[in-house]
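Incomplete set of chains, arranged as in the complex.
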Amino acid sequence: MTESVSSGGERPLHLQLGLTDAELEEIVSILGREPNEIELSMYSIMWSEHCSYKSSRIHLARLPSEAPWVVVGPGENAGVVEIGDGLGAVLRIESHNHPSAVEPFQGAATGVGGIIRDILTMGARPIALADPLRFGPIQAETAGGPQGVTEAEAARNRYLVKGVVSGISSYGNAVGVPTVAGEFDFAPCWSGNPLVNVFCLGVMPLDHLVLAVAANEGDYALLLGSTTGRDGIGGVSVLASAGFDDAAASAKRPSVQVGDPFEEKRVIEACLELFEEGVVSGIQDLGGAGLTCATSETAANGGKGMRVDVAAVGRREEGMVPAEIMASESQERMLAIVAEKNLERASAICKRWGVTASIIGKVVPGDNLAVVDSSNEAEDVRGLGFESSELVPVAEVPAASLSEGPKYERPMGKPASIEAMRQDSPDSLGAGPPLADALMNLLADPSIGSAEWAWRQYDHQLFLNTVAGPGRDATVLRVKGTKRALSFSCDGKARWCELDPRLGAAHTVAEAARNVATTGARPIALVDCMNFGNPEHPEVMWQLSEAVDGIAEACRALDLPVVGGNVSLYNESGGRDIWPTPIVAVLGLIDGLTAPPPPMGWNESGLSVYLLGQTRAELGGSAWAWRHFTHLGGEIPMLDLDAERRLGELLRTLAETDADTRSSLISSVHDCSEGGLAVALAECCIEFGVGLAADLSEVGELESLEPHEALFSESAARAVVSVQSENEAALLAAAHHSGVTATYLGSTGGNRIALGMVDISLDEATDAWAGALERALR
Amino acid sequence: MSEQGGPLVAVIVFPGTNCELDVVWALDCAGGRGELVFHDVSDLSRYDGAILAGGFAHGDYLRPGAIARFSPVMDGLRELAQAGRPVVGICNGFQVLCEAGFLPGALQKNAGLTFICAPANLKVERTASALTSLCTQGQILENVPINHFEGNYTADEATLRSIEERGQVILRYCGPSGDTSEEWNPNGSANSIAGICNEAGNVVGLMPHPERAMEEITGSTSGRPLLESFVESARQSHGAALGVK
Amino acid sequence: MRSKVTVLIRLKEGILDPQGKAIEESLPALGYGGVESVKVGKVIEMIAEGADAAEIESRVRAMCDALLANPVIEDYEVELTAAREGG
């Protein structure tokens, strides 16, 4: 926000700050008086969409969040689930969409920094990051991109992609948390409003769990880390919670924040040592709404009051007023609540790591957050305003009223266009281009082809946990000191959600869970990032509500508790709302990992290849229709959650590694998703450069399929496996036992991807797929 | 040497270092015993050798290793080096050793100007060093991860000539069959240099991360001969005189 | 005309400079006190060929906007020094 809080302007201050008249009335009734300017600014940032979830809260409440293994569910900085051996896995997903649209490198970098602090705040060492990303097309229509995309637009999107990826690389690598997974998708709806979501995973001894509470009177509030500047002031309400066009984006430029991974690294190590020594009684990261949020939430959670002296806050800019200090979103800061007897130890630990720690507040009786400013007091009192009850606060409000915020039940309405879209079946498209061309095109599509260009720039091995790294259906990380491993996958299916947000969101969950199952893991928790358009549009609220129900339904069916998430609204591009883009991350647990799980592809000749699951004529919302016709219409594939569940269980049994032989029943496993069976088979060939001779005429025993349907249909609940001939009988028995159809497709070998109805060169396919993203970015 | 287990190795931690726990883990795999030593410690006399772990000491701000080289621990490292005990800098540690003048040359940004985290093949060019004594001349170590933005080894002509003549290059990037031509050079390093040593061979710097290639389950065991050589030379230098006695 | 061109690129006022900060913090320990507000920027030098000084300058400015600087967080300055051969 560029206007200063005290500036008059013609419009009343509360409106300038983004509060409505009704919200102002609510504040007056809470306080029993008119708020002053500082109080008003504190309410405005805390009651922004980004901090208060005012439009989404009533819907999020419908997500199932309980399971016996959930230690901390939604509502805290991150979810915590028990994984055995006294350990907990800590997970969270966040978005940094709007900052990344303005400055892709720093926007993505500070997004990484922010999510890491959320994990750290629980008491855990952050051990892995993942970045699901969405951008506008990076190829103009003339270069094979979707219809209507100009070269200028594509060039801008390429700039955003490169900036975001190098921001993630630069910050993530330097801060010392490996980035082990990610995801790309491209479509016009994200042009100018990229989605930069970040997932972070931590592991901790459960007895180190710390919460964001200030429950003991007399404890001190220590601000750790970076100095406080004007950067990001109002970033929450302006950058993250309002749609913007190009002109406004330029006006907001000065509030761009720069990440300092070195400071964050020191903060991580210092905090882990503080936890190890048990010297903090509560801790909260400073993210959106800065000190206002951290102080009010810890006090409210502890049922206490807090007194904060802004004069004690170390600043890097001159002339900052209290409202600015309380609102600043300067990065790389944490608020630790420390008992007096532990102050010395805490300071010593911070000093050793070169982390500045200043006492800025104190836990006091009552339930108010009181802000004092002792900068003009005598020297012996200056910076110690939290100790004296004489100083008159410059702001004083009930702490809980800031963090609770309003709750809206915004009007909802099904988009008028949706029925027409669903009726526009892909049947009208005919058989499309020649099958070989279609397959090559899909492999070369940057949404489908290899993302190695990106993950080569990410340190994905640090901590020596990465057993299956980026590029796989799911990432597998061993948990050192135990026999266990964690597996996770991030997924989003926006095209499907645009056609049917409820079913599409449910599919998203199913796909992530299936990915995790291919590594032999049992899904145990989910976090979601709800990226949607303008909540003031009833269509968007309908999409959000439907998507929540879809996620809830799938989670219930698959026994998956939702342990946290994030909501990002006002994502618009060219005045149009983005496709509804819920992104989920599913975490799975492997109890005994003795060897890497089977790879996605086959690495030898002579293996038998089977398709598990059933194929229907389901091209609605498919990559095939989109890639060749920029067509989005028809019904999306059906979802049989029971079939997903049975397939998941089967995959787990098949992929499990035997402790003695250190091998599993199957030689490879890969699920079918974007691009259907043909793309899945091609990817299996590409991984180790071993071809396939198959016959797909048996595919689709339920209905007779056209060749392009057999190849590119995106029916759910399917996977491709390969087995040694001596294991075929066991595979078939296991599939039969799980009630999963297994169809023999052919056997591995050679240098062709020969699928009967189509036959392409493995070398050419490899080249198309491996260079897809890098070529498009040139 | 420690009572239990192998030689005791100081694993140096600067603020911003991030591979220290990995190096301790890998030393354990190689039969040594790593102990974290913070950069403010200057007496390393109880250690049989030292490894400067990778990461981003002081954020790599200004230049990688530029600020780190002023830490008190550098005195201790100098003493170890002079006493002939093995001192190895991995990645960021290599950058620190060059900045501090333990090793010639400097490391610049990769020729492709992007960070690279990828497997590389290495050819052993000299076996008389703390890191390669158990290797054979010309041995190819497959799939040893590299993970850096500034790993492009640079030196002026005269320096390059001198280190080549004195056989100070211990590892070069190569293809699967040992071809060290430009085609296999991932970062533009002069003469495809991946690692060098001092004349005595006890001070070594390399960009690749042998500690990431110690176990089948994480993808490669090609780092083992390197770290096992290191542990062996630490074992042999146990008790070597420190300073002028 | 051939001219040597120097472009100085600096972070805008108010934008955090982590490098400058790290250098400033480390100087006192190395015995170099009395220094503050350390900022790190880039200098790009090149030889440019053009019709005249004005034409060269405007072309280099366009290059700065498009590629050399990040206008969101950086300012730049372009200076032409005496026309000369070599770099």
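Structure notes:
As written, the chain order gives the labels A, B and C, with residue 1 at the start of each chain.
In this section, a contact is a pair of C-beta atoms (placed from the backbone, for glycine too) under 8 Å apart; a residue touches a chain by one contact, two chains touch by 3 or more.
Fair warning: this is a prediction, and the values are worked out from it, not measured in the lab.
A single instance of every chain kind is placed in view; the whole complex contains them as A x1, B x1, C x2.
We take it that only the chains that are shown with their structure count from here on.
Note: centroid distance chain A to chain C, computed from Cα atoms, is 37 Å.
Of all residues in chain B, those touching 2 or more other chains are 58-59, 61, listed in ascending order.
The multi-chain contact residues of chain C, meaning those touching 2 or more other chains, are 18, 22. Chain B meets chain A in the complex at residues 15-16, 18-19, 21-22, 25-26, 38, 55-56, 58-61, 114-118, 145, 147, 149, 209, 211-212, 214-218. The touching residues of chain C, when paired with chain A in their complex, are 11-12, 14-18, 21-22, 25, 70, 72-73.
The touching residues of chain C, counted against chain B in their complex, run 18-19, 22-23, 26, 29-30, 40.
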